[in-house]
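Beneath this line is the structure, given in structure tokens, with notes to follow.
Note that this complex is displayed minus one protein chain, with the remaining chains in position.
For clarity, chains are labelled A, B and C in written order, and residue numbers in each chain start from 1.
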Amino acid sequence: MNRTITVRPGLRDIPQGRLGMWLLIAGELVIFGAAVVSYLLMRIRYPEWGEQAQYTSTALGALNTFVLLTSSFFVVKAHKASLAKDSKNVVRFLSLTLLCGLIFLIVKGIEYSTEISHGFTLRSPGLVDSGQGVASLFWMYYYLMTGLHGLHVLAGMIAIFVVMLQVRKGKYFHRVELAGMYWHMVDLIWIFLFPLLYILK
Amino acid sequence: MKQILPENISTYGGEVDSLFFTITLFVVLAFAISIAALIIPLFRYRYKEGRKSSRVRGIGMKQMRWVFAGMLVMALCDFYMLYAEHSTWVKMEETLPEQEDFHVVITGRQWNWIFTYPGPDNKLYTADDVIVNRMNSSLHVPAGKNIIIDIKAIDVIHSVFFKNIRLKQDAIPGRTITRWFNVTKPGKYEIACAEICGVLHSKMRSYLVVQEEDEFNRFLSELYAEKQK
Amino acid sequence: MNIAHHEMSFWRRYIFSTDHKVIGFQYLITGLIMAAIGGYLAYVFRYNLAFPAESIPLFGSLGPKEYNAFITSHGAIMIFWVAMPLLLAALGNLLIPTMIGTDDMAFPTLNMLSYWFFFLSAIVLLLSFFVPSGPFDGGWTLYPPLSADAYINTEPDIWKSFMTGGTLIILALALEFVSMLMGGINFLVTTINKRAKGMTLLKMPIVVWFINFAVIDFMFSVGPIIAGAFMLLLDRVAGTGFFDAYRGGDPVLFQHMFWFFGHPEVYVLLFPSLGVIAEVISTFSRKALFGYKFIIKASLIAIVLSVVVWAHHQFIAGIDPRMATFFSIGTILISIPFAGIMLSYIATLWGGNIQLKVPMMWALGFIAIFLVGGLTGLYLGSDTFDIYVHDTSFVVAHFHYTLFPITFFGFFAAFYYWFPKFTGRMYNTVLAKIHFWFTFIFFQGFAFPIFFLGLDGQHRRINDYSAFDSLMSSWHISFRQFATISAIILILSQFIFLFNLLKSLRSGKKSEENPWKANTLEWQTTSPPPHGNFVKYPQVYRDPYDYGNPDMKEDYLPQNKVI
Partner (left out) sequence: MYKKNTDENGLGHEVPVPKEMDYHGHPNYNMIYLTLIVLLGISLLGDLMPAKSLLIALVFGTAIIKAALVIRNFMHLKYENLFLWIISIGAVLFILLAFFWGMYPDFPLVKLELAPK
């Protein structure tokens, strides 16, 4: 019976694309992490933010989490197909990923529009005028973090789209994994934003 | 030229000054040794054609001993300094004196300091507080008393700097930071703003007027009378 | 030489080049141009400080707002647009591939992109000199609320608030960080992945280690300031209140975000410079670098410590006093690894065979000046004494005693060391030595008096001390004038460098392949290196500091030489 033994690769065996992507991810995580850390400190400082969090829609947030997790799943499927140089399947899975990204952005748009219609905007002048300046700070952080995350979703979608076009021509199969890693990072950030902004009330 | 640090008038300022001389001792010592170690080899090991340098590479404790000795001396100096300064830090920043003789609010705004004295009821943050808000005004305090200051800012960050007391504290919008001092020598001293706060930052100057107690009480009653009018 | 390369158009070859050497030169030239601008600003406000009432030659009269704007721009330019490109980007680009024996960076296109982001950031910064409100005037630390405008910003006009100095400087900083992040990832990947055959990690020259340490320190500390810059930008253009105390935001938050990056940033600049000094000292002592592994370990400790001591810039900023004690301890502890590194450098000299050539003079000058800068850090690291000297000229003198040798002595040591290699020409040694002595002496004349002004309680960022009688005595005035005159001579003496540079580029005599008889790989190829750096990729057999080997006839032994 054959037994496979996993051996950790040496430092120089890491392909440079993947190494670069990991470093980029580490850098991005620190940027988001810093925003999350400052949000957390403020959240501990102002318990009244829980009331504001009531207005975020857990259902839509959960839907978005589900969509992103599913898209991550499609990405690894695409990656697996890319190893077999199966460009048809890669394109299929990557377009499913793009679809998920699009759904995510649409749901986000619906959320934003309902929140804005309730008067919770970047500045929330209504809250400030009624003396709830602290509450308006919650919405600033909400828009800051979801907005930054949304930009990353967009960037990831563009990257995946470009890679998809390249793979369709039968080139650069290894880039599927790189774009996929970036996409997983976007997913990863959302995994933490979801409880922070939606579940905890 | 006069002495290096300006005149000290506070009770704890002397400790800061002696800390300065302690650190200076370490710094001069470390600098002298390092510079000597830097310059001596330049003469001793000047280039000679054909001579080979030594093969010492700093491997192992034996070769590294001078480096480690230097680091150890550095560490000892560091820890002595931290030990020496800590009680002063606790006294100046972490604690307030048990007996509170006079309490006053200093508020920074662009570009002057606002001084709020307690009214006749001797309590701050009540309706009868006297507010002095004009440029070049002065803060009057009694000599030999523990004076508590609440430091605030209205618009941007300022930093109240009493150089003769050796006290400096940023004034941050939204926060009240409480510090204290006890000045012994009557006179008129400068208060500066040490944090850049806009165009007229350089003109943001007030005076600290230290007075004997009876003189200070006379000042306060004049202030109250002025407010009545 | 690679034949295919000759067919590239001028644009592809020199402007949008992906060759690491061309990109390195682009960074170098941009950095030097920005240094000229920063130096000019320094001249203007120093002149104003010494002779307040007089009109400034080559400028005119300087108001308080312009004075604030000029000190702000001087600080930002010198750190982010001079020291960063010269030390990190230019040195990294030129040295990493040549020293580890490879043809180019791991991602050449990304490398080109990172330069153009940097270029764009410099343009955006310079643009702020031409907008109606003038360049930003709230100090290079960008402390809100002064920088946030939150207290007047009720109905923001996005376009109007975009075209202000404050917004532009934040944008420029953000672009610069992005550029340096891209460049930094490139450096790390290149070093890890593209080393020549046989070049193990512990056979790399120390400067390659140090540039990568700088990149790691940068990469992991820059996150908070990017997030903070984003928040500040929103505060300015969209009227949010992340740093508006009256809406629950906190100005101190930005200070933390800024200094969490701002303190490691000093080490980001210091490490490449220290690496250059190590190379130069080892080569001209004809002796192995003392304690190579120890230096690497000590710098790793310094990196870890560097990210947990940032709040020593905020001792008096209203942070919790108990935390300040901790940060003070951490700060003072950093002096120990750096003392070890400096002592190792000095120990390298002992038992060597010292050639006092031009790069060596700069390296020794660096150590001498940096010692003063490092040791005066003890005054500021001690939280109690920092209460008194914080925001006084003492701080100004201290960081000029650290950042000036880091930026300029480190850069000039590198410049005079590698100039023959990368241009293929030799400079005029006499002029270079005159340049060194002028810079060394007049730097002392400029910065040393400021220590005493600071100790006497002269607070900084003041255009006119006339409001403070205690700072207007005759010795104060004469010290300020002395410092200013020295600074002006210091700036003027850089024209010697410029003249030497241009003359050597035009008509310097051809340099040999290995004029200093050094061991590292970049000296083992032609001067200048061809496109692709090496005709035959080198195989490395030994560590880079094998000087004075008794078995050899010569006193040096290149890394790739087969015995």
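Following the convention adopted for this analysis, a contact is a pair of C-beta atoms (placed from the backbone, for glycine too) under 8 Å apart; a residue touches a chain by one contact, two chains touch by 3 or more.
Values in this document were obtained by computation on a predicted structure and should not be read as measured data.
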Contacts of the hidden chain among displayed chains: A, B, C
Per the touch definition above, residue among C:W310, C:F412, C:Y427 or C:W523 touching the missing chain: C:W310
Interface with the undisplayed chain - residues on chain B: 174-176
In chain C, positions touching the absent partner: 2-4, 102-103, 151, 192-195, 197, 216, 220-221, 223-224, 245-248, 250, 252-253, 256, 260, 304, 307-308, 310-311, 318-320, 322-323, 327, 532, 535-537, 539
For chain A, residues in touch with the removed chain: 4, 6, 8-17, 19, 22-23, 25-26, 29-30, 33-34, 36-38, 40-42, 44-45, 58, 62, 65-66, 69-70, 72-73, 75-77, 80, 83, 128, 131, 133-134, 173-174, 177, 180-181, 184-185, 187-188, 191-192, 194-195, 199-200
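Everything below uses one rule, namely that only the chains that are shown with their structure count from here on.
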Chain B and chain C, separation of their C-alpha mean positions in angstrom: 30
Per-residue multi-chain contacts in chain A, two or more chains: none
Sites on chain B touched by chain C in the complex: 1-2, 4-6, 15-16, 19-20, 23, 26-27, 30-31, 34-35, 37-38, 41-42, 45-48, 51-59, 63-64, 66-68, 70-71, 74-75, 78, 81-82, 85-86, 88-89, 92-94, 155-157, 159, 161, 163-164, 166-170, 172-175, 177, 190, 192-203, 205
In the complex, chain C residues that touch chain B: 64-65, 68, 137-139, 143, 145-146, 151, 245-246, 250-252, 285-294, 316-318, 321-322, 324-325, 328-329, 332-333, 335-337, 339-340, 342-344, 346-347, 349-356, 364, 367-368, 371-372, 375-376, 378-379, 382-385, 387-388, 390-392, 452, 455-457, 459-465, 467-470, 475, 545, 547-550, 555
Chain A partner contacts - residues on chain C that touch it in the complex: 106-107, 110, 181, 185-186, 188-189, 192-195, 201, 219-224, 226-228, 230-231, 234, 238-242, 244, 246-250, 253, 257, 260
